[in-house]
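Not every chain is included here, but those present sit where they belong.
A, B and C label the chains in the order they appear, each numbered from 1.
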Amino acid sequence: MFKVGIVGGTGYAGAELLRLLAQHPAVELRVITSRAEAGKRVSDIFPSLRGRVDRVFESPGALALKTCDLVFFATPNGIAMQQAPELLDAGLRVIDLAADFRLADTVEWEKWYGMPHACPEWAEKAVYGLPELNRSAIRDARLVANPGCYPTAVLLGFAPLVKAGAVDPLHLIADAKSGVSGAGRKAETAFLFSEASDNFKAYGASGHRHYPEIRQILARMCGGEAELVFVPHLTPMIRGIHATLYARIRSETDFQALYEKHYANEFFVDVMPAGSHPETRFVRAANFCRIAVHRPRGGDTLVVLSVIDNLVKGAAGQAVQNMNLMLGLDETEGLCQLPLLP
Amino acid sequence: MFKVGIVGGTGYAGAELLRLLAQHPAVELRVITSRAEAGKRVSDIFPSLRGRVDRVFESPGALALKTCDLVFFATPNGIAMQQAPELLDAGLRVIDLAADFRLADTVEWEKWYGMPHACPEWAEKAVYGLPELNRSAIRDARLVANPGCYPTAVLLGFAPLVKAGAVDPLHLIADAKSGVSGAGRKAETAFLFSEASDNFKAYGASGHRHYPEIRQILARMCGGEAELVFVPHLTPMIRGIHATLYARIRSETDFQALYEKHYANEFFVDVMPAGSHPETRFVRAANFCRIAVHRPRGGDTLVVLSVIDNLVKGAAGQAVQNMNLMLGLDETEGLCQLPLLP
Amino acid sequence: MFKVGIVGGTGYAGAELLRLLAQHPAVELRVITSRAEAGKRVSDIFPSLRGRVDRVFESPGALALKTCDLVFFATPNGIAMQQAPELLDAGLRVIDLAADFRLADTVEWEKWYGMPHACPEWAEKAVYGLPELNRSAIRDARLVANPGCYPTAVLLGFAPLVKAGAVDPLHLIADAKSGVSGAGRKAETAFLFSEASDNFKAYGASGHRHYPEIRQILARMCGGEAELVFVPHLTPMIRGIHATLYARIRSETDFQALYEKHYANEFFVDVMPAGSHPETRFVRAANFCRIAVHRPRGGDTLVVLSVIDNLVKGAAGQAVQNMNLMLGLDETEGLCQLPLLP
């Protein structure tokens, strides 16, 4: 049994990590910390875990962290870059579910996140944890930057096209819709039930932090410059991201076949039959991404539909997938639960 | 008091017409028909109207229809084209909330609606009932084709750009999201609460009936060819449409000023301040369209956000607005209720 | 035109007052205050009011308040008892939508609200603002305590039985379900969309502040002691209260007739036909209470179903109804909007 810890386990990504790790056959959750809830039972905060998780939240500096093989940071942005280096120096491996190590360019990072970066050297060394793109680097990584939820859905959707050079990489459009859990468990008026239900809105239309992250990886994919317009929206559901992607065709091919071939060996990516419309509930509570490709009226614009559960493939599930790779376990271990429908 | 009738009043557009007309100071609802519910009290089907609407549903051929000044068809597609001509010939004026008269090209219509058109001559004469575009023609119209819900949101959003020739009219993208009431009150599994709630999906990505309607009007606006990719989505809310529009800039101008000027005298269209994100609840239950214009990172693509209540400005409210014009009433009569928030 | 003011207009009751007063033909909203938002435009906080309410939030001590005929307090508990006396002494009339003046017994009040009461003398003089119970006293009242949302639904449901002495007043049960807007617009984790949607729970099962309020009025109704078990629940909808009431029969009568007669002249209370099940959407956005009476299998227990919109008949609408009475206006003025369905 590998020993793992969680720093900051009271948000939704933390809660989902708890759910997945408590059911994982090859790891033992040795420690979980929380500044705000230290001393309280985990199952008092998340009664869904009563009878299964009997740990108590420890304070952030818990020594037990250093006895772990691997530590997850499920903290707000700006914490992991402060605390992870000490663990890394002590030989542990780290997966950060926040954004601290997602951009290799820390100058760009500082612009979008509004604070100085505490350790640019680790930002450079960190491996971007999208297994379908970076599998072998993740296996050997000391520090993995777990991707954002939007970037996961958008990048898995665009990858076959952009890697093949089949579309214009300078005019990509990603119109993405997220469930409200993507905003986290913080108490803000805008995310109250009475504000967010029976309502639909865009936000950050002029600029969102996931934009530079997506662009960085798209550029790596196409080996050149990439540019996109990214508009996120809030939709009244708890979980799920639906990305609707638009790309102008540059060279003809059988796009359905391109996708099927690209993901033929990926357990967690399902290319649906031509004409399909993946729904977010087809992946609810599971680590899958389902994708469909459309070409309306045979025109020059492709429409790609890509869905994930933002808390699983978009956060905690992908983190466990990365952990499995890093620890030499089967990549699907502990991640085979079926989606919940209805 | 003008005398009006409703043919087919048991769907959501019919219910909303009832709500609006019952509160309208200048008209009297003389007759409402329903094939399925003939003989039942309206308020037994819609108890929200108890104490205010004491009419009984009459059978479709009700003679009383001919005593009206104006008749609304809130029937499924294919009914108005059968029954409206007789009323029109009798000198009544008609507003069809369905799609029968929305396309001037009935060959195109037959392709999308899968049935022969019963009266192409009236399809040609019908006026497309978007007052912000067609006000004076509507005033004199005998037959008004009330626009679809998606077309209303999309066309009001694109109009200033397309009319000004400021964007490429051949590569427009409309990513639209609708509340479930847009699917009507018919019992289909896909629209059950347990299927449609906590879920998000696209549908008709390869072709939707509102596409030819939008394209037809865009072409009129730009006085040439227009082409768009239109992807509708279903979002778990009852009312509301949010259209996210993408257009490639062809000639520079102050786009915020362009919109504000274009709609300066339109009571029902609100151009929000630069940087805004209109939410569907900002227009819930009201006849407004609110619009915001974004230009992410000063790039070459504009993003326009446009929201309406699909049952009001997208259906019954717009129909009453058209009626007001046709009857020589103040255009806003009976349509000044404020949106419901929360 | 009467001049009215609102103290504390940024919560949901305040927003709903704004919506109703902006459409009221006989009053002019002269001033609205907010500690937190002073200086901001009302329509920046509630964009649904753009184009109709062009006021700016003023600071709480605004002199303009004293120029009003009547002032509403839509503040948190504990504010009106501090600030209303000065306005009352200046000859204004006041309606408090919070709980400060709902209990005549301020010792009891202090126990439930956890603070000393600032003016027991006014608590004694205040009139409980349930027009169907207290109409004539309200007309002459200087200070009206607007009832809580639960008490309104529960009391209107029990009144005919309790006043007639038809049931055991010492073993009443009120199982009540509220939409989330009842919790107000404050940012608390428990009311986040991701916590409150797709979920159902009881709260305060051992004691809720509306319990003493209900019991006090029930006792007045039966002219003796009354006791009830009151269990409130949170249900994932924005607006609406559904109270399911249980009472043991003490003397036989035609209960349907009892209700119909009791409310025969009440515009805002609708006794539905025997066998009905009122739904909260039958009163959504409107000032009605709809009630149905059941007697399962002819047994000894009656079941009464009572629904209101918690923000209208349960708060702002009832406040306007009280205002109409106090100002000598028609009681239904400005309150005749039909419910919103769907």
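The criterion applied here is as follows: contacts are C-beta pairs under 8 Å (C-beta built on N, C-alpha and C of every residue); 3 or more make two chains touch, one makes a residue touch a chain.
Note that the coordinates shown come from a computational prediction; the quantities given were computed from them, not determined experimentally.
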Homomeric complex, total chain copies (3 given): 4
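Note that in this section only the chains that are shown with their structure count from here on.
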Interface residue overlap between copies subunit A and subunit C, same or different (over half shared): same
Inter-copy rotation, subunit B to subunit C, in degrees (Cα atoms; steps of 5): 180
Maximum inter-chain contact count - chain pair: A-B
Whole-Å gap separating subunit A and subunit B, where each centre is the average of the chain's CA atoms: 39
Multi-partner residues of subunit C (at least 2 other chains): 12, 181, 185, 197-198, 238
In the complex with subunit A, residue positions of subunit B that touch it: 171, 173, 175, 177, 179, 194-195, 197-203, 205-207, 227, 229-231, 233, 235-240, 242, 244, 246, 248, 275, 277-281, 284, 292, 294-297, 299-301, 303, 305, 307, 342
Subunit C residues touching subunit A - in the complex, by the definition given at the top: 12, 179-181, 183, 185-189, 191-198, 236-238
Residues of subunit B defined as touching subunit C within the complex: 12, 15, 19, 22-23, 46-52, 181, 185, 197-198, 238-239, 270, 272, 276, 278-279, 281-286, 290, 311, 336-342
